[in-house]
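Got a structure here, written out as structure tokens. Questions coming.
Shown here: the complex without one of its protein chains, the others still in place.
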Amino acid sequence: MLGEGIIKGMLETARNFAGSYVSKERLITVQYPEEREALPENARVFPFLVYDGPEWLPGLRCVACQICEKECPPKCIYIDKSADKKPDAAGKPQNYPTRFDIDVSVCMSCQICVEVCPFDAIKMDKQFEYSTDDRFGGLLLDREKLAKSNEYYHQIHPVEANEVDTRLAEERAAAAAKAKAAAEAAAAKAAAAKAAAEKAAAETPAAAPAAEKPAAPKPPTSGGGGA
Amino acid sequence: MSPVFYILSIVTIAGGLAAVLLKNLVHCALAVSVAFAGLALLFLSLDAQFVGFAQILVYVGAVAILVVFAILLTRGSDQPRESFFSRTWGIGLVVAAAVFAVLGWAVLQSSSALPRESAVPVASVHDIGVALVGRYVLPLEIVALLLTAATVGAVIVAMHEKDGTR
Partner (left out) sequence: MSGTNLPATVDQIFITFTHWVAHFFPSAFQPIVADVLGVIGIISVFPGLFAITVLLERKGLGRMQNRYGPNRVGPWGLFQPVADGIKALTKEDVVPFHADNVVHFLAPLILLTAVFMGFAVLPVGHHMELMNMDAGLLFFFAMGASSELSVFMAGWSSRNKYSLLGAMRAVAQMISYEVPLLLTSVIVVMLTGSLSLPRIVEAQAGYSGILPHWYVFTPMGFAAFIMFGIAATAETNRSPFDLPEGESEIIAGYFTEYSGFKFAMFFIAEYLAMFSISGIATTLFLGGWAAPFSFLTVVPSWFWFFAKVMCFIFVFIWMRGTLPRLRQDQLMNFAWKFVLPFTLVDLVVTGIWRFMGEGILRWIVCSLILIATYLIMGRTGMVRKPFAPRSYRYAE
């Protein structure tokens, strides 16, 4: 009959109308600022910089290699390389960024910077509430704002962070092993030299400790190069 | 003759003149509807409610819209390139003068036939209805037949065009 479908539809909406006042399950809207859903672990919004240890500036993993700056499709990363070097987490002297800015209003969250980073220094964050009155300055995040601790990284992406940590630990262990081997080789060499020196004469007894001292900081350098 | 009459007359005549003199055809159509509305208000000022409202309903509501539709559907809204006046304006003037003369003559004739200071006839809607289906039933039916024929004709014209395109 003509009009049957209309009546059926009207009844359906009437049921919705009345039902939304009775059952809470119908209203699936999440009232955002007050209540929010937990983000899935794989949520990735904008990049941040990871640092190890308690202090952010010494702990930064970033060595200002500028690969991410070059790879970034919308070119939203700005890096200034330092002239001097400072020891990184592993103790090896590295450059560090004197400026590391990301313009999140330009960033398109493609995660390419994360993929190209050889030092696991830049990772994706879950933080998405960047709205601000300051259109230019407020959305241009500097390195201090970008720096987040490794613990924070564990907190937001535990699985991935564990992977990264084990990999880094392996690399460090490998580097340490290599360094140890190098140190042993150096020690052997030193021993050989010592033997040779001993064989030579006892005129220079102070030479042996002097030769051993620079050998101690040397192995990590070769280990860092291997990583 | 009250000031209301003069104001309404000026509005009506201005509307009519604008309809003739404006360049843009859609503006002309809108000016015509102003003239129609002025005419309706003149009827109302004569206490002829039914005629006044029917004038608004039919002329402002339907005829003006039809005029506008016709203009838009026939690309008449383009500005005329050449001269402002039609080439046959002389003939138009003669026709207009002739029509005016006939109407004026008729009005003058009737005013001499009617009593000058007659009481305003109270024509309620009820009276009009009774007159329409009583004394004037034959003209009413003829008009109805004519309109039906026109409607059927319009439908036939539209159908014919559809067959042609198929």
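Lettered A and B in written order, each chain numbered from 1.
Here is the rule we use: contacts are C-beta pairs under 8 Å (C-beta built on N, C-alpha and C of every residue); 3 or more make two chains touch, one makes a residue touch a chain.
Keep in mind that what you see is a predicted model, and the values were worked out from it rather than measured.
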Inset, instruction - Please work out which displayed chains the absent chain touches and list them by label. - result: A, B
Legend entry - Touch with the omitted chain, as defined above, among B:V4, B:V20, B:L57 or B:A70: B:L57
Legend entry - Options B:L17, B:L46, B:L72 or B:A154, residue touching the unrepresented chain: B:L72
Inset, instruction - Go through chain A and note every residue touching the omitted chain. - result: 1-3, 6, 9-10, 12-14, 16-17, 19-21, 26-29, 31
Legend entry - Absent-chain interface as seen on chain B, which is shown: 26-27, 30, 33, 37, 40, 49-50, 53-54, 56-57, 60-62, 64-65, 68-69, 72, 124-126, 165
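Assume only the chains that are shown with their structure count from here on.
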Legend entry - Rounded Å distance, chain A centre to chain B centre (Cα mean): 82
